[in-house]
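A single protein chain has been omitted from the complex, and every remaining protein chain is retained in its original position.
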Amino acid sequence: MSIKPKTAVNIGGSLVIRNPVMTASGTFGYGREYSSLLDLNSLGALVVKGLSLHPRGGNRPPRIAETPAGMLNAIGLQNVGVKTFVAEKLPFLRGFDVPVIANIYGETLEEFEEVAGILNAAGGVSALEVNISCPNVKKGGLAFGAEPDTAREVTKVVRGTTNLPVIVKLSPNVSDITKIALAVEEGGADAVSLINTIKAMAVDVEKRIPLLGNTTGGLSGPAIRPVAVRMVWEVVRCVEVPVIGIGGIVSARDALEFLIVGARALQVGTANFLDPQSAVKIVSGIEDYLEKHSLNDIAELIGSLQIPE
Amino acid sequence: MSIKPKTAVNIGGSLVIRNPVMTASGTFGYGREYSSLLDLNSLGALVVKGLSLHPRGGNRPPRIAETPAGMLNAIGLQNVGVKTFVAEKLPFLRGFDVPVIANIYGETLEEFEEVAGILNAAGGVSALEVNISCPNVKKGGLAFGAEPDTAREVTKVVRGTTNLPVIVKLSPNVSDITKIALAVEEGGADAVSLINTIKAMAVDVEKRIPLLGNTTGGLSGPAIRPVAVRMVWEVVRCVEVPVIGIGGIVSARDALEFLIVGARALQVGTANFLDPQSAVKIVSGIEDYLEKHSLNDIAELIGSLQIPE
Amino acid sequence: MQNSGKIIFNRELAGKHYHLRLILEEPFLKPRPGQFFLIRLNDRLDPLLGRPFSVYDCHHQGRILDFVYRVVGRGTGLFSKLKKGGELSLLGPLGRPFNIFPEAKTLVLIGGGMGAAALNYLLKEYTKGPAGARSICYYLGAKTAGEIIGKAVIERRCQVMLTTDDGSKGRRGLITDLLEEDLESLAAQGAVFYACGPRGMLRRLFELISPYKVSCQVSLEERMACGLGACLGCAVEARGEDDLYRRVCCDGPVFEIGEIVW
Partner (left out) sequence: MQNSGKIIFNRELAGKHYHLRLILEEPFLKPRPGQFFLIRLNDRLDPLLGRPFSVYDCHHQGRILDFVYRVVGRGTGLFSKLKKGGELSLLGPLGRPFNIFPEAKTLVLIGGGMGAAALNYLLKEYTKGPAGARSICYYLGAKTAGEIIGKAVIERRCQVMLTTDDGSKGRRGLITDLLEEDLESLAAQGAVFYACGPRGMLRRLFELISPYKVSCQVSLEERMACGLGACLGCAVEARGEDDLYRRVCCDGPVFEIGEIVW
């Protein structure tokens, strides 16, 4: 009889989650939408849709388009606003035993500060994930995430406003992601998560118009996984804080790639659309792998990549 | 009876090719490898494997890996060297009526200069494509392509050495590709081609080693097409010179996306591996589309994207 | 709601239309008219997403589901090649169904092209009891005779008014033109309206019907990812106090025609 391998990981700021698998922001609503389809308590954590100070209507449709092994989205950060979130969405989530991570977004430093402040006071939020990497909004978003200086600044502001662990979510649309990662670490981030979507575009060749109402959107799904794995590999070797891997994970095998290169935890995004049970299947797939490889603790797996010389 | 639509395009420096479809560097060898499988003369142009001053052995195997709707390669610019190319590969190609474009690569400015000089004198080469975007070599390659200044400089050097049209091939691994495009235009490029592969990585989770001998490689194939289309769309709106679209084109429909956003011509890469006839099928697919849409000249299609307001 | 369906048949009907019958392998809910399923091809990352299809008919309380679809792109093209015994992943029944008015005396169904699918099941539900004093008129429009689906079944259940764009069957012209002629009298009878079809048809219907105070439910189509209201991908612009978007997958696909910005 084998004992179950340990899967708990510390994802920064002393937040320990029971397994490394979270659901990614924007792909899991506010949790409730999926609650009849899987046991939320079996997730490592749940990241809610990006929250802004005021409700946002989002971009004009069509907002999604399918591409080879991927999809584009240009939702434009439609959300109910942080106050409505706290009043109407959070109470439902408090009924579960799963860490809730609030993904936050602002057009200005002040907005980031205010949103972080509200969530800090709310209770029932376990960490903040600072989105400085959305390719689909005109202001804020990637505007902060493209340069080390602005990225560091946002991080400092949020850090200064909250006692919660601060995760900063990085964009792949940069020449050197390690520079941004180092900057936000300096700014006080407890962890970094990557990658957000890659800016992309698709065309309706019959109508000769963009497939998205917003012209461009963000590419997610299996297509981007190799890019995400490479970036995680670059970042884990230059920062001290935990790295959360995101991008195209649809199976335990995919998740293992990230863990092996050194990610402490993962987020599952687009895969939730293909199979609402994806995240929980990935949890058990990782457990099976650990058992099969006689690893008693996931810590033995994380960062265990060997480079044959 | 309809007359055949015009498909000839000028891809810069007064080089006119009979149709916009070329085969991409590194995916079509030196032409001969595919010559029994399709009529080389039906191509718009043929771009040969990257040439360096001295023969290069390339990277250690394994050199390729498959990913969702894409593949990684880390060939490491293995090639016979420019002199052997001129002596042994070019004569075969002179027997065809198809423009041959030489893709060139150097570790230093001097090497770029020398390679360009040799090809300029060789006869039978219709244009040079300057590779400043290979993610798989330690020196040169992306080292030149990541910053506007170095990109401009390489372009100037090659421009100063040759009378042939100079195409500069850009990397997607940058924050803002338009800056590099503008810089090489300033440097005297007659055209830009994009994108080269996206730096990426995949892991053998059973062995816990990278799937590539080189650890990282370049992602190509349908997976990257939406990223390529977006970058072409960004570049066509800021440079005057022709833009050649590359990335994930496997069908005429895919090629049309690039033409509609404004690419003057295209290169077909990974698709040659899936179906050696890909490029010629794409040529006839484009012709069919033009006829179906009553377009007499491909010029009416290029850049015809409408953005609904 | 997650299920696996085994293909009982996948028959070609006229003109690129197919009739797919599935038997569900897991516990299931009975779908209501207007609801849909997201159906995904197994073992593939390309195409990636599920395709939404309205329930065309169902049997054995929803254990056996019928869909009718038209080949329009890559996904439906691959669906059309599926064979008996094959398996598909399903999520559903999803979405807000048609509101049923058991007391309604006059029903008007307006279907354009593939619209027939959702209306077929609605019609079945309305006609499963004794007919009573209810009258049902089905305004059915198609491009051409070959694209009219299920006419025989419909005719058994109600009165059919037909147009084709090319005049190859029924009257030549748009179905909304035909409806326009009868609209005033139908509205006066207090008819309840249901419509599915291309956006252009629905927009025209909106123009025609706005002057009347009648209930007109329409079923909309928008690209979808999650089908559960989580991704906000399927937004349509809606009228209303807050001016936000509505999600076709869960606020719809059935809307009162007046809720939507056309």
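Labels for the chains are A, B and C, by order of writing; each one numbers its residues from 1.
By our rule, a contact is a pair of C-beta atoms (placed from the backbone, for glycine too) under 8 Å apart; a residue touches a chain by one contact, two chains touch by 3 or more.
Because the structure is a prediction, the values reported are computed rather than measured.
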Shown chains touched by the chain that is not drawn here: A, B, C
Hidden-chain contact residue, picked from the options B:I11, B:A65, B:A252 or B:L266: B:A65
Which of C:I8, C:I23, C:I64 or C:L78 contacts the chain that the document leaves out: C:L78
Listed residues B:P5, B:G26 or B:P172, member touching the removed chain: B:G26
For chain B, residues in touch with the removed chain: 26-29, 33-34, 36-37, 49, 55, 57-58, 60-66, 68-71, 73, 75, 78, 221-222, 250, 270, 272-277
Hidden partner chain, residues of chain A it touches: 68-69, 222
Residues from chain C at the interface with the omitted partner, ascending: 43-46, 78, 81
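The rule is short, and it goes like this: only the chains that are shown with their structure count from here on.
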Set of chains whose contacts include both chain C and chain B: A
Distance from chain C to chain B - Cα centre to Cα centre, in angstrom: 46
Chain A: positions in contact with at least two other chains: 68-70, 221-222
Multi-chain contact residues (two or more partners), chain C: 45-46
